[in-house]
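Quick one: the structure is below, and I'll ask about it shortly.
Complex shown without one protein chain; remaining protein chains in place.
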Amino acid sequence: MGVVAGRLSELGCVLPTAPLPLGAYLPVLESGELVFTSGMLPMIDGRVMFTGIVGGSGHDVTEGAEAARLCAMNAVAALAAHLGGLDGLDRVEQIVQVSGHVLSAPGFCDQPQVLNGASEWLFQVFGETGRHTRMALGAFALPRNATVELALVARLRRC
Amino acid sequence: MGVVAGRLSELGCVLPTAPLPLGAYLPVLESGELVFTSGMLPMIDGRVMFTGIVGGSGHDVTEGAEAARLCAMNAVAALAAHLGGLDGLDRVEQIVQVSGHVLSAPGFCDQPQVLNGASEWLFQVFGETGRHTRMALGAFALPRNATVELALVARLRRC
Partner (left out) sequence: MGVVAGRLSELGCVLPTAPLPLGAYLPVLESGELVFTSGMLPMIDGRVMFTGIVGGSGHDVTEGAEAARLCAMNAVAALAAHLGGLDGLDRVEQIVQVSGHVLSAPGFCDQPQVLNGASEWLFQVFGETGRHTRMALGAFALPRNATVELALVARLRRC
């Protein structure tokens, strides 16, 4: 079993099914040493599990962080599908960049705490390989009214 | 005539004039094998053709998709100018990433359908080379009150 697959197993973490695109684009594209994912929503089996804002009368930060983690899980599921399965995740040399957009109540400004749900999970699963740079942004509107949208760029090992 | 130039011609598609920057930046920059465009607005000859929100009392999705396509046309016009003309577009090996921001009414969440106007056009013009990953986001405010802003990253063939 691959190293990353083993960590997922230890954590009792089952990845969601790799998401289908919501439009005329690809979920994952490899270009040179980099691999890009599209924006991922907190989906399980095609259903968005967290909708609506964080802050105000909406989700609290803990729920928002669960949504962010689920986005990251979708991104990793999409990477795995691209790389030929869970064992292919060992080809990831570094998660390079995470762009996270949190559907926000007016004045809500704890987007970093929300996105830590994704960042900490990536570190748990990939170790140092999972450390990344990050943009944390508050969104006004997101596809399907999802609570979080997250995309990542990773660097792959040469085979 | 180049392959991409031929497709544009078959589609009866005339690209807008390559846009001038609205500030102290470059429309296009090549770095290694990648080429980046700045955020493009739905402009023709320096005039923004689509302003205001999509959804609510604003533009419908069809109009939004036209705005998105016009942004993509500006991005490709800027690439062509950088690559020495329409025939230079054959140097594009892959459109890698599209970032699309749709000025959205509160609660509007069909950004993917809007951005399909850009994505489907890129596929028509570039074929498989035009397939890309995508972030679809709902913007609260955009330069010049434009309806859509779109940037792309592409990979170039070595000469």
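Just so it is clear, A and B label the chains in written order, and each chain counts residues from 1 on its own.
We take it that a contact is a pair of C-beta atoms (placed from the backbone, for glycine too) under 8 Å apart; a residue touches a chain by one contact, two chains touch by 3 or more.
A quick note: this is a predicted structure, and the numbers were derived from the prediction, not measured.
Q: Where the complex has a chain not shown, which of B:Val3, B:Leu22, B:Met49 or B:Ala81 is the residue touching it?
A: Within the whole complex, the residue contacting the unshown chain is B:Leu22.
Q: Could you tell me which of A:His59, A:His82 or A:Arg134 touches the chain that is not displayed?
A: Checking each option in A:His59, A:His82 or A:Arg134, the one touching the absent chain turns out to be A:Arg134.
Q: Need a quick check: the contact residues on chain B for the chain that isn't drawn.
A: 21-29, 31-32, 36-39, 99, 101, 139-146, 149, 151
Q: Could you pull out which residues of chain A are in touch with the chain that's been left out?
A: 33-34, 94, 96-98, 102, 104-113, 115-116, 119-120, 123, 131-140, 155
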